[in-house]
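Note that this complex is displayed minus one protein chain, with the remaining chains in position.
Here is subunit A:
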Amino acid sequence: MDPFGKYLKAVSARSTLKEVLKKAQDGGIVSTLFIYALENNILDGVVVADKEDEFLPKPKVATTPEEVIEAAGTKYSVCPNIAEIKKAAREYGCEKIGVVGTPCQIRAVRKAMKYPVGFRGVNIEFLIGIFCMENFPYNGLRVIVEELCGVKMEDVVKLDIGKGKFWVYTRWGETKTVKLKETHPYEQSSCHVCTDYTAELADVSTGSVGSPDGWSTVFIRTVKGKEIFSEAVENGYFEIKSIETVKPGLDLVKKLSLTKKEKNMKEIEHRKELGLPVPVKL
């Protein structure tokens, strides 16, 4: 089974923008790429996942670097980014739109680009995908944070998944964890038919797995993705390291990707046996 989908190059990277690194989940790849693209007129609007109080995700159209930075960081709950794409074109008048999304969202956008039946005049230029193992409905997240970790949602400053645990960082400087195994019952069940871990259809995909803390693993997949990422590197927006020189490297990404694919392929087969519908691939 192909673990990553097509890509031209993989690297480990980190932003050089201090204000991004302060807020970023990992290496600040998404925010920095969008900031570079907005500053250089490659894009004039980007759809990002921002949040309201208590870590409630809310998609947003950002047209300035400040708005991009505001939205940095992973939310671990459903954020319907694609719902805002037409708004970016109509209400914000964006002609070159960038979108960040989970693998399923990137797939949705590819479909809307190829079959733009309800998307008149919506020009999507650039897609950044983030690695995703699964997501949680908001109240699932709330149970994990409040009941399993004993932290009030209003006190959370950062959430993370890594090293087999779900991590909650509070504004009082505390860190609480819970084993990932205990969070499984709160996963969104529609994630269990997804067989894409690394956002295989994005122009550039990124995630924490494979790179050291504070760095991100980046797959550059398309010609457009390569152009924009290379230019950003040349202009000093990123530090990069060869993926072969970092630990744990692509082997771990591969392992997790194949785990997701195999597990969810089994679930798809299981649902078929039960007579339940599965996503229709043509």
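Just so it is clear, a residue touches a chain if its C-beta (ideal position, glycine included) is under 8 Å from a C-beta of that chain, and two chains touch if they have at least 3 such contacts; residues count from 1.
Rule of thumb we're sticking to: contacts and distances are computed from a predicted model.
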Absent chain [UniProt protein name; select from "TIGR00269 family protein", "Cation:proton antiporter", "Small archaeal modifier protein 2" or "Coenzyme F420 hydrogenase subunit gamma"]: "Coenzyme F420 hydrogenase subunit gamma"
Full-complex contact with the absent chain, from A:A108, A:V168 or A:V209: A:A108
Candidate in contact with the missing chain, chosen from A:I161, A:V193, A:V233 or A:V246: A:V193
Residue touching the undisplayed chain, where the options are A:K86, A:K176 or A:K261: A:K86
Option touching the unshown chain, where A:P3, A:P137 or A:P212 are the choices: A:P137
Residues belonging to subunit A that touch the chain removed from view: 5-6, 59, 77-87, 101, 104-105, 107-112, 114-121, 135, 137-139, 188-191, 193-194, 200-201, 203, 221-223, 271, 276-282
